[in-house]
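A short write-up of the structure that comes next.
Here the complex is missing one protein chain, while the rest keep their positions.
Chains here go by letter, A and B, matching the order in which they are written, and residues are numbered from 1 within each.
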Amino acid sequence: MNTTTEPGAPASAPPVIDKAQYGLAAFLVIAGGYVVYDAGTLDKAFADQPVQPYTLPFIIGGGLVLLGIMLAVATARGNRPEAEEGEDIDLTHGTDARTVSLLALVLVANVALIEWLGWAITGAFLFAGAATVLGSRNWVRNIAVGVVLSVASWYGFYVGLGVPIPAGILDGVL
Amino acid sequence: MSATNPLAPTCVVAAYSADVYGRAAIEYAEAVARASGARLVIVNATRGDSLVDARFAHDVDIEALRERLVGEGLAVEVRHDVVPDVAEAVVAAAEEVDADLVVVGVRRRTPVGKLLMGSVAQRVILDAHCPVIAVKPAS
Partner (left out) sequence: MDLLLDGFATALTPENLLFATIGVLLGTAVGVLPGIGPAMTLALLLPVTYSVGADSAIIMFAGIYYGGMYGGSTTSILLNTPGESSSVITAIEGNKMAKAGRAAQALATAAIGSFVAGTIATVLLWIVTPQVADIVVTLGSPSYFALMVLALFAVTAVLGSSRLRGFIALFLGLAVGLVGTSTGQARLTFGEPLLADGIDIVVVAVALFAIGEALWVAAHMRRKPLEIIPVGQPWMSKEDWKRSWKPWLRGTAFGFPFGALPAGGAELPTFLSYATEKKLTKHPEEFGHGAIEGVAGPEAANNASAAGTLVPLLALGLPTTATAAIMLVALQGYGFQTGPTLMDDHPDLVWALLASLFVANTLLLIINLPMAPIWAKLLRIPRPYLYAGILFFASLGAYSVNFQAFDLALLLVLGVLGFFMRRFGIPVLPLIIGVILGPALEEQLTTALKISEGDVSTLWSEPVAVVVYAVMALLLVAMAVTGVRKPAAEEPSLSDTPGNNDDKELVER
């Protein structure tokens, strides 16, 4: 087994602190705090109920707060995360925030529009939008593939699986 | 404008893809360079949008190709890059080195295939500012 204290970092250099990790620690403390607060609003159930509905939330929420504090301490000591590697991932470059935000925007648009326009339309938009954001420039092809996929999946669920996905404004057309 | 004599170019750009079409282009461009003493610029680019691109040559192969051509005494420059658009990269390289000839390998495509896939060679032919020679691999 290899034993390293800090992979890749020379032992003598001062620890590089990943400041964003404090944000995660804060999130954990807030989330844990909310779990505990929410547990406090629950009433005692029947007297013979050995495990009250707030028992586990108190433990779990408290655990989250504790873990948040531990993470903050570890961060201050120079503990850095090993971001997840993958076949398709190149961690040598920084985070491409623009692509991620645009992608999230496409997903938000899907959430906002799906009940009005229906899956057959927003699904096509979702695919074409995501492909374009991710760098496929042939937008005619992007839309064509998206439309085929969304309409085919709508009929596939409706006819093949007997799952009627709401058609939205295309009700009666499909 | 650079070349006055179309038979004696001073700088040739070869659009290389790691397949028979690219090899045909290289062979032709090589022959031109040898005959005219022109500088040879090889462009092998990819958009890098799939995990594997068979037309993007491996580093070792590109190095071997370069060494072979340099060994023959040719003035060679190789551009082996990840670019937003392959055809644009070829055209831009041709402009940058002030090429007076671009060589591309072309393949047969069905009309539907052309519509869906687009064609790097076609766009190089249309967009380049200098003459373009389109070659086909020997069948």
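What we mean here is this: a residue touches a chain if its C-beta (ideal position, glycine included) is under 8 Å from a C-beta of that chain, and two chains touch if they have at least 3 such contacts.
Here the structure is a predicted model, which means the values were calculated and not measured.
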**OP:** Among B:A31, B:A54 or B:L126, single out the residue that touches the unshown chain.
**Re:** B:A54
Subject >> For subunit A, the residues touching the chain missing from this view >> reply: 1-5, 7, 20-21, 24, 28, 31-32, 35, 38-39, 42-43, 45-46, 48-53, 56-57, 60-61, 63-64, 67, 70-71, 74, 79, 81-84, 86-91, 93, 95-97, 99-100, 103-104, 106-108, 110-112, 114-115, 119, 123, 126-128, 130-136, 142, 145-146, 149-150, 153, 157, 161-163, 165-166
Original post:
Going by the touch rule given at the top, which residues of subunit B touch the chain that is not shown?
Top reply: 46, 48-54, 56, 58-59, 82
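Keep this in mind: only the chains that are shown with their structure count from here on.
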Subject >> Whole-Å gap separating subunit A and subunit B, where each centre is the average of the chain's CA atoms >> reply: 43
Original post:
Which of the residues in subunit B end up touching subunit A in this complex?
Top reply: 47, 49, 51, 85, 116, 118
Original post:
If you look only at subunit A, which of its residues touch subunit B in the complex?
Top reply: 87-88, 135-138, 141
